[in-house]
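Shown next, in C-alpha cells, is the structure this report addresses.
As you look at this complex, bear in mind that one protein chain is not there, while each of the others sits in place.
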Amino acid sequence: MTAPWAESSRPLEGYFLEDFAVDRVFRHATPRTVTPGDASLYIALTGARAPLHCSEVLARSMGYRACPVDDLLVFNIAFGKTVPDISYNAIANLGYADVRFREPVYAGDTLSCESRVIGVKENSNGKSGVVYVSSTAVNQHGTEVLGWDRWVMVARREGATAPATVLPPLADEVAASDFHVPRFLQPAALDPEFTGSSRLWDDYAPGDVIDHPGGMTIEESDHMLATRLYQNTARIHFDAHLAQGNQFKRRLVYGGHVISLCRALSYDGLENAFAIAAIHGGAHANPTFAGDTIYCRHVVTAREAVPKRRDVGALRLRMLGVKNLDPRALPAVGEGEKHPAVVLDLDYSVLIPRRQNP
Amino acid sequence: MTAPWAESSRPLEGYFLEDFAVDRVFRHATPRTVTPGDASLYIALTGARAPLHCSEVLARSMGYRACPVDDLLVFNIAFGKTVPDISYNAIANLGYADVRFREPVYAGDTLSCESRVIGVKENSNGKSGVVYVSSTAVNQHGTEVLGWDRWVMVARREGATAPATVLPPLADEVAASDFHVPRFLQPAALDPEFTGSSRLWDDYAPGDVIDHPGGMTIEESDHMLATRLYQNTARIHFDAHLAQGNQFKRRLVYGGHVISLCRALSYDGLENAFAIAAIHGGAHANPTFAGDTIYCRHVVTAREAVPKRRDVGALRLRMLGVKNLDPRALPAVGEGEKHPAVVLDLDYSVLIPRRQNP
Partner (left out) sequence: MTAPWAESSRPLEGYFLEDFAVDRVFRHATPRTVTPGDASLYIALTGARAPLHCSEVLARSMGYRACPVDDLLVFNIAFGKTVPDISYNAIANLGYADVRFREPVYAGDTLSCESRVIGVKENSNGKSGVVYVSSTAVNQHGTEVLGWDRWVMVARREGATAPATVLPPLADEVAASDFHVPRFLQPAALDPEFTGSSRLWDDYAPGDVIDHPGGMTIEESDHMLATRLYQNTARIHFDAHLAQGNQFKRRLVYGGHVISLCRALSYDGLENAFAIAAIHGGAHANPTFAGDTIYCRHVVTAREAVPKRRDVGALRLRMLGVKNLDPRALPAVGEGEKHPAVVLDLDYSVLIPRRQNP
C-alpha cells in the first residue's frame, strides 16, 4: 500500500531480525476478555477433563472464586498475542524458559500482554538470527498472571543490519520456592470422587513412567480452530496455498496445541495434578501435521515440597509428546536425546495435593 | 507405571467385565458446570434450531427461568461422564431403556453422575459379557435431571472370573403418566411465529411418516469436537492410529452425536416438539463414519395425554437415522427389522402443545 505508516504501527509484513533491539518493548494488540465460551471450546478442542476447570462447585470448595481458566488456555491465548509482533516471521520456535503461572485467571478477566527483547544473536549465515524475549500477561487489575521467556529464529530483511549480539541469562528452572500457590487454596477439597483417583503427591516417585492410554488424531480443522481461538496469526498453521512452498509442503500444527493435547491425555494417570506451576524448559522436537495421532508419556523427575504448605506439593515431570506410536512401544529417551516419534519434550512442574496423615 | 494405585482409583486401562459386580456403584469423575459456551457449541455442531433453547425471551414466556439446556446436550454430557468407568472397554453399546428427562438444566448448573451395576451376564465365548447399569445425573442441589439404563458388551481380562449372572428387569417403556412436565410450563407461549409451524399435538396421528428434508455430512472434526465436548473418552472415536487395527480400520462416530443430528434435522416437521420426555429404547443399528451423510425419518407411533394437562401432550415417535440415502427412498422398516442404511432406531416421546379449543 502507498499511504504512510505511523511509527507506532506494526508493519503489515511483521517485524524482522533487525527490528529486535535489546530492551525494545512490544505492547501486543488485542487485549482479550476470556469467557465461558473460550473454556467450552477448549474442552471441545482438547478433551480436557480436569474437574477444577469444569465444576464451579468444586472450584469454590477449593477456595477459588469460580472455575479458573485452564493454565494452558491462558498460556496459548497469551502466547498468541505475541505472535504478530515476535514470531510472525519466525523460522522456528526454539525454546521456552522460566514460564511461571501466577494469579489464576477467571472468565471475565481481560488479559493484556507485552514482551521485552532480552537478547539477540545473528546466525553465521547472515540471513537470520535468534531473538530472545521475556513476555508477561496481566489481568485488568495489572496483576501478572503469566510470565515466560522464549527464543525464536527470525529472518533478517535483505540488506538490513542485525543488532549487536546480546546473549541473555536464561533460567534452567523455576525454583519450587518461587511457585505461586494461592493462599486460599484448599487442596483437600479435590476429593477422589471428583477426579476418579486417590493417587496424590505421596504416591509418585522419581523414575515413575506413565504411558497414558489415550490417543488423539488431529484434523486440519481442529488445530486451526484452536490456533484461531488463541488469535495466533502465524501463517504456517492456516495457509495451505502458501505452505506448498515450504519444506513440508503443508500446514504445521501449532506446538502449543500439542502441549494442550498431551496435558488433556495425561489426565488418566495424573488426575489430581490440578495446576501447572511452571514450565522449566522445553522444545518442539519434531513437527506435527494434521493426520498425526498424538500420545503422551510422562516421567516423574522430582517430588518437591512447596514452602509453607504440607497439604500440597509439586511434581516435576517430563512430558513426551509422541506421534503415531503407542507410547508403551517407545524406548526410554535420555535427557536431550531425540527420537523421531517424539514431537514434544517439556520439563515442567504441577501442583498436586499431599496426603494428610493426622 | 510402577507406583501403587489406591483402591479407589480408576485403573488407567479402565474396568473389565469382572469388575462389574451387581450393586457396585461408580461415582463418575469430572462434575461439569454447563455454560452458554456449551450451548453455542451444541448449535454449531448439530445445527439445532428449537427456539426454546435459543431465545431467553421465549423460554421465560414459557415459564422457564432461562433457556433450558437442550435435552440431548444434557444426555450426551451425562453419558460421557459414564464412559471412562462403564464403557472404556466396551465392544459394543447394545441398548438404552428407561431414559427419563426430569428437572430442566440451565447454564450454570453443575451435573454429577453415578452408575449402579444392575446386571451382568458372561457371553458363551467366555471372553466378554454384557453389563447392565442404571445411571443418574443430578444437579448441584442433588435433584435428578436425567436417569437411564443401558447395557454394553465389555471385554473380560484374560484369566479373570466373571461375576455370577444377574439379569435385570428392563422397562419396555416409560409410561406417559411418569413424564416430567414442569408445573410452571406455559406451552401456549410457543407461538407459531417462533417455530414457523402451527402444527400441534392434535395434528399428528399414529402412522404419520415424516421424511425430514435436510441432510448432514459428518466430518472427522465434527464428531470429535462433539464427543470431546461431552468428555466422552472412548478411544474408537479419536484414535485413527489405533483404529487401523479394528474391523472397520477407521474411527467410528459416537452414536449420541447421530441422535443429536437426527433431532436437529427433524426440526423441519416437528417444530413444536419442544422437549424430550423419555427414550423408551433404542439401538445403534449400524456404524456411522466420517463422510457419511445423515438423514432422518420419523414415524408417529402414538399420541398420548399427559396427566393433569390439557394444554400439552406427548407424541411417541420412532426415529430412524438413515445414512447416504434420501429417506423418501427408504422403504417402510418394520419394528425390529434392519436395513443397511438405517444407523439409528429410537423409540421415544416428545412433549408438544395441544390446541386449545375455547
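Points to keep in mind about this one:
For clarity, chains are labelled A and B in written order, and residue numbers in each chain start from 1.
In this section, a residue touches a chain if its C-beta (ideal position, glycine included) is under 8 Å from a C-beta of that chain, and two chains touch if they have at least 3 such contacts.
None of the values given here were measured: they were computed from a predicted structure.
The omitted chain makes contact with just one of the residues B:S9, B:T35 or B:N93: B:T35.
Note on the undisplayed chain: of the listed residues B:D23, B:E158, B:E193 or B:E335, the one touching it is B:E193. Although one chain is hidden here, its contacts on chain A can still be listed: residues 1-10, 12-14, 27-33, 35-38, 40-41, 84-85, 108, 110, 140, 219-221, 224-226, 228-229, 231, 233, 235, 238-242, 251.
Residues 35-41, 43-47, 49-51, 54-58, 67, 192-199, 203-205, 207-217, 219-222, 225, 268-269, 271, 291, 293, 324-326 are the ones on chain B that touch the missing chain.
The working rule: only the chains that are shown with their structure count from here on.
Between the Cα centres of chain A and chain B there is a gap of 36 Å.
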